[in-house]
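Removed: one protein chain of the complex. Kept in place: all other protein chains.
Coming up: chain A.
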Amino acid sequence: MTFFSHLRKAAIATAFVLGATAVHADEQYFPLQSYRVGPYAAGGTGFFGGFIDYLNLINIRDGGVNGVKLTWSEGETQYEVEKGVEVYERLKSNPGIAAWNPLSVGIAYAMIDRITDDKVPLITINHGRTDTTDGRVFPYVFPLLLNPYSETSGIVNYIASKEGGLDKLKGKKIVVLYHGSPYGKETIPIYELLSQKYGFELSQIEVPHPGNEQQAQWLTIRREHPDYVVLRGWGVMNPVALKTAQKTGFPADHIVGNVWSNSEEDVIPAGDAAKGYTAITTQASGEQYPVVQEIVKTVYGAGKGNLEDKSRIGSVYHNLGIVNGILNVEAVRIAQVKFGNRTLTGDEVRWGVEHLKLDPARVEALGAKDLFHSINVSWDNHEGDGYVTFQQWDGKKWNVVSDWIAPDWKLLRPIIEKSSEAYAKEKGLKIRTAEDAEAVVSN
């Protein structure tokens, strides 16, 4: 009976681990489905490093959120869906869970039903399923700051601003080079919609996964002679695209990267070919922002910094983790105002995220002015109107080259609602109202 003895051992180990991490009163717990090994470790270590650094800052500097200490533990997922589910099942029995932050579309999808049953928020900052923006259908899922549709609209608005206005897009030619995966294909209809609306010529070219050979695609691009190429890449596809562009003579400063093509890890391997390349981001990189400085001083100063390689402090993924930390912690703080300074239930934190309104003044008070713009989440808008900015790579670091740009949310909302309503129908879900959102489960 080796199998069952394994099971028993596993069960005993479970009991031990759970016992060891049991939280006392007035602690708020963050379960982290991190990925520090595997092909996406660069993103995982940066993001979860930044997130943990910010939680540490709040604990060390402020003694927690209004006296409620923040705790967390990690489970390695390697970005694989089934490992993410295993970690979810392992960590979910911990008391005082604030929110889940998997930073993986696949894992997030597998968790939607589960966290909805548990009534705990699932935060998918800058990514995730676009139609979860509709809080009427997805009460517990939050694609904060930017969903893929808004990203598309932001990129087109940026190109328009470079050309001198949306009306100047007419007759221009844009090529979208996308990763041959569900993620890569998600924005195809939105680019088409915007092309019809603004009258630019559009051609969308697929790069099969993983994208380490793109000669054919770039030769096609050279033939089509576009004004801009949008790079909707992933992993190794990004540096290869930049190198191949250089080889075929397409200028890097006319390539615009999306939110998964915007990190140091995407450009450094391309070397010189990446100079001048521009990419969208919701959070600027660099360590000059007061909150990043405080993390360097307080957290790394105390030897509690999470990044092993200190030169990655202030990188795109590290800053994304910090912004994610700010949003999580502020949601807890806002919920505390209503429910009291104590350990909150998942549903109370959900209420907090649905009232997460940080205007530029509040963002400045948090030491994050220019790091990110603002957020304005409501019970039915779970994205929160995030602004985007564009950074250009100079061969050593990213420099911000645009103002904060607003995507065209009004245009996108009906498409999102159509998709979420279809989902609700498929699943037999009731569309939530504002009153439903105010009903909060506190045990």
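As a working rule, a contact is a pair of C-beta atoms (placed from the backbone, for glycine too) under 8 Å apart; a residue touches a chain by one contact, two chains touch by 3 or more; residues count from 1.
The working rule: contacts and distances are computed from a predicted model.
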Complex member absent from the view - protein name from UniProt, among "Nodulation protein E", "PQQ-dependent catabolism-associated beta-propeller protein", "5'-Nucleotidase C-terminal domain-containing protein" or "Branched-chain amino acid ABC transporter permease": "Branched-chain amino acid ABC transporter permease"
Selected residue (touches chain absent from view) among A:76, A:151, A:347 or A:383: A:76
Selected residue (touches chain absent from view) among A:47, A:109 or A:218: A:109
Candidates A:170, A:222 or A:427 - the one touching the absent chain: A:427
Residue numbers in chain A that touch the chain omitted from display: 2-4, 6-7, 9-11, 13-14, 16-17, 20, 34, 36-37, 41, 45, 74-76, 78, 81-82, 85-86, 89-90, 93, 105-106, 109-110, 112-114, 129-131, 148, 180-183, 185-186, 189, 419, 423, 426-428
